[in-house]
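Notes follow the structure.
In this view, the complex is presented without one of its protein chains, the others remaining in place.
By letter and in written order, the chains are A, B and C; residue numbering begins at 1 in each of them.
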Amino acid sequence: MSYQYSIILGNLGNTCDRFCKGYKDNPSSPEMLSRALAAMPGISGIELVGTWDIHSGNVKEMKQRLADAGVACASIIPDTFSPKEYGKGTITSRDPAIRKKSLDYLREMSYIALEMDCNIVNLWMAQDGYDYLLAADYDQGREWLKENTQKLAEEFPSLRFALEYKPKEPRNFSYHARMADSILAAKETGCSNVGITIDTGHSFVAGENVAEAVVLAKRAGDMLFHMHFNDNHGSWDDDMIVGTVHFATYIDLLFWLKKTGYNGWISMDQYPYREDAAEAIAESIRWVQHYERLVDAHFDEIDSLIKENDAIRTSRFLRKLVGA
Amino acid sequence: MSYQYSIILGNLGNTCDRFCKGYKDNPSSPEMLSRALAAMPGISGIELVGTWDIHSGNVKEMKQRLADAGVACASIIPDTFSPKEYGKGTITSRDPAIRKKSLDYLREMSYIALEMDCNIVNLWMAQDGYDYLLAADYDQGREWLKENTQKLAEEFPSLRFALEYKPKEPRNFSYHARMADSILAAKETGCSNVGITIDTGHSFVAGENVAEAVVLAKRAGDMLFHMHFNDNHGSWDDDMIVGTVHFATYIDLLFWLKKTGYNGWISMDQYPYREDAAEAIAESIRWVQHYERLVDAHFDEIDSLIKENDAIRTSRFLRKLVGA
Amino acid sequence: MSYQYSIILGNLGNTCDRFCKGYKDNPSSPEMLSRALAAMPGISGIELVGTWDIHSGNVKEMKQRLADAGVACASIIPDTFSPKEYGKGTITSRDPAIRKKSLDYLREMSYIALEMDCNIVNLWMAQDGYDYLLAADYDQGREWLKENTQKLAEEFPSLRFALEYKPKEPRNFSYHARMADSILAAKETGCSNVGITIDTGHSFVAGENVAEAVVLAKRAGDMLFHMHFNDNHGSWDDDMIVGTVHFATYIDLLFWLKKTGYNGWISMDQYPYREDAAEAIAESIRWVQHYERLVDAHFDEIDSLIKENDAIRTSRFLRKLVGA
Partner (left out) sequence: MSYQYSIILGNLGNTCDRFCKGYKDNPSSPEMLSRALAAMPGISGIELVGTWDIHSGNVKEMKQRLADAGVACASIIPDTFSPKEYGKGTITSRDPAIRKKSLDYLREMSYIALEMDCNIVNLWMAQDGYDYLLAADYDQGREWLKENTQKLAEEFPSLRFALEYKPKEPRNFSYHARMADSILAAKETGCSNVGITIDTGHSFVAGENVAEAVVLAKRAGDMLFHMHFNDNHGSWDDDMIVGTVHFATYIDLLFWLKKTGYNGWISMDQYPYREDAAEAIAESIRWVQHYERLVDAHFDEIDSLIKENDAIRTSRFLRKLVGA
């Protein structure tokens, strides 16, 4: 095994939905960190959500905590999704003051990434999209998205900005919806330090084959910067434990990550609404590690199967993997 | 026009999602009532959410307020969805204490319905379902659902309990998922005062043709008790203004409501995350009223079209409706 | 292992789609039978499609062939889907001559079932549905469906008529769309010899949890008569080799088949467009047999897991099953 595993700290916190304001109590960031380090099998990184986990006031403290624990800051995830003022968009808002404010916030988070020796800023531009037809200027929205992403990427050339796509939620349509349109959005900036984050569950909902999405990013020029893992039933971002729904899909994914030379983090991103968070996330790690081992052990065999294009041989191989 | 229109009071309140805790400020129930009455074109009923809008402590006051305003209490909607203790189910929880507590709560809400001279209790059993495969006893869950629904219906024979179905959210799978399975669940109780609520958006997400769902309820014995209207893009419960996505669907629906002799409320149930709530709901009312007028004006023509089974004539008719 | 396995003979034949008239050559029914018997691991039954494989002219011959091969006729599947005259419905056509003709055809196929000592007539009423909104009388269609199904069931009381549901294709909406509405349709006939066939792929497309569909049929009174197995990617009836997409889903399904005492056939129904048909179907059999063995070996453990309602334990169990 060769990947470095990480988790998102906030996944250990309270969970809610639009009906229930909280299924659990919310621990403090330091408490979540302690829990994570105690429970997780072999993680070497932590992703921190901006404002919640990290802000100008606690950077030094968090840096020390991670150092003490011997883990890296895997990414900074700016909180572009929870402030109500961003409800109709951040850097694509029609209000110039909101565009400026949110860009300034992204700058602040980028400085923090630098201070944390972290080179991934994970941009989930969740509010940048629209809800109703005939009520949004798609072209202007994408133009602002391009301009401001470009400014950020040019101002922080040593950071890698990873666009995390998702077809919908919280907006009915997101601008960064799928792998291919996010590649186009990244390329529009002309900045090679703008790339993509795959969240496996977002990809399932998008109707993509996630392994093929990896190939799209490779062909566009090594544009896969970051990976978020979780599972769902296919129609919605259920944010479940990896491997409780899909199986072959993850083998295909891990195979193509290896084949395309992906060398970023393998990070868990789930939302354990009603489960013990630390245990649920630890389960996901164990599943992905199992897939990684399977792919390591059978790499040449899979490489041959994909060239043979014979569903029957592939079926036999999959049966072998599950002991049948 | 012959239907009575109503709204859900809480739709005028704050909206949130699992990322943003509130896109707006939350008015008090009396404030929402004032706004509703001022803004809505021709409503004669209000649905009240249990605990939020109405509880043992304010029944008399709310009754007076509605009386003063000249509107009826269209339904009571017990809050089975927001308390964290109901996260893994109410009357289907594996914890007998939760089953008892939630049944008692439903009894309390039923008494309040009686006091409010309201004969519809709208049961959206949102937490009664499951998330993961191989982690739920579907048969036992349905058995508890049957037993407790039956108890409630037998104890309050003058009330009508309307099961509001939805395929998922907040659980990955709901027990009351679609029209037909909810009819089966209602029939299992053996109580004729258990029937169904259609929420148009839930039906769209379920992959049903909502007009055919009306027919299923009719054939099962006049089991359609209540109607909630909203719109969405088809894959999720976006809870939008009626008519901003679908058009022909609503004509078909209003036609079959009339043809099957539906005589319940026409109520709006939407979730105007980022819109002015009163205006957004008023828009929905105007759309449904437009559909009702179209169906009234063209009833015989539509009745003839459905018998002719000729898509070309139907297309011509639809074009005529939109002035083409 | 305790189930009897079978296949549909026609699955060994040519495959086509609406663009390509045939990806393969079409063997004769006797040739397909020889191939099936040679290639399949441990089947004891064959399903025959009416008119194609079996008709008044060859009943004795086919009966002898099956007898010689030592396999039973698992079901008769009347061909209600390929004659162009049935394009707008069979027993629900608005043309009384078509209704009569198709009912007579179903009677003829029922006599053949009796002659073949076969007690399952699998009714996939594929053309009975509609395509456009506002162009079908859903109530009249269901009434004809009920009347004619009832006639058939009453005339052949020793046969079991199994309604195979599917949400769409070839019609945009089918009357037998999902488990619950098909139970309602069966119950409308008042005949206890009308029940249901689950096709796993149809169930996936319907958005059901197929294991829960088994429970619905059990609770409605042992109404699951027959099982068709295949796999797909979730959004369409891709008719693939079992187990190449889903995994946990099948474990859950086999568990509930056993727990509810299902004692019918386990039959393969796939459509190997571009694969060697016999090998592709044999793969599916091997997968289902694997699931059956897993469930047999872990029945009590699963029975305990479903009561515990703990996703983490379920995840651990699934990892154990795949050797992780």
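Some points to look at:
In this section, a contact is a pair of C-beta atoms (placed from the backbone, for glycine too) under 8 Å apart; a residue touches a chain by one contact, two chains touch by 3 or more.
Keep in mind it's a predicted model, so treat the numbers as computed, not measured.
Among B:Ala136, B:Ala211 or B:Ala280, only B:Ala280 touches the chain that is left out of the view.
Only one of the listed residues, B:Ala36, B:Ala72 or B:Val245, touches the absent chain: B:Val245.
When the omitted chain is restored, the residue from B:Pro78, B:Pro167 or B:Gly207 that touches it is B:Gly207. The chain omitted from view is touched by exactly one of C:Cys16, C:Ala69, C:Leu114 or C:Ala324, namely C:Cys16. Seen from subunit C, the chain kept out of the figure touches residues 15-24, 81-84, 87-88, 126, 131-133, 168-170, 172, 233, 235-236, 238, 240-241, 244-245, 271, 273-274.
For subunit B, the residues in touch with the chain missing from this view are 207, 234-235, 240-241, 243-249, 274-276, 279-280, 283, 286-287, 290, 310-312, 314-316, 318-319, 321-324. Considering the complete assembly, subunit A touches the hidden chain via residues 88, 94, 130-140, 142, 167, 173, 178-181, 183-184, 188, 206-207, 209, 211-212, 215-216, 218-220, 248-249, 251-252, 255-256, 259-260, 302, 305-311, 313-315, 317-318.
FYI, only the chains that are shown with their structure count from here on.
Between the chains B-C lie more C-beta contact pairs than between any other two chains. If you average the Cα atoms of subunit A and of subunit B, the two centres end up 36 Å apart. Inter-chain centre distance (subunit A to subunit C, centres taken as mean C-alpha positions): 40 Å.
The multi-chain contact residues of subunit A, meaning those touching 2 or more other chains, are 235, 240-241, 244-245, 274.
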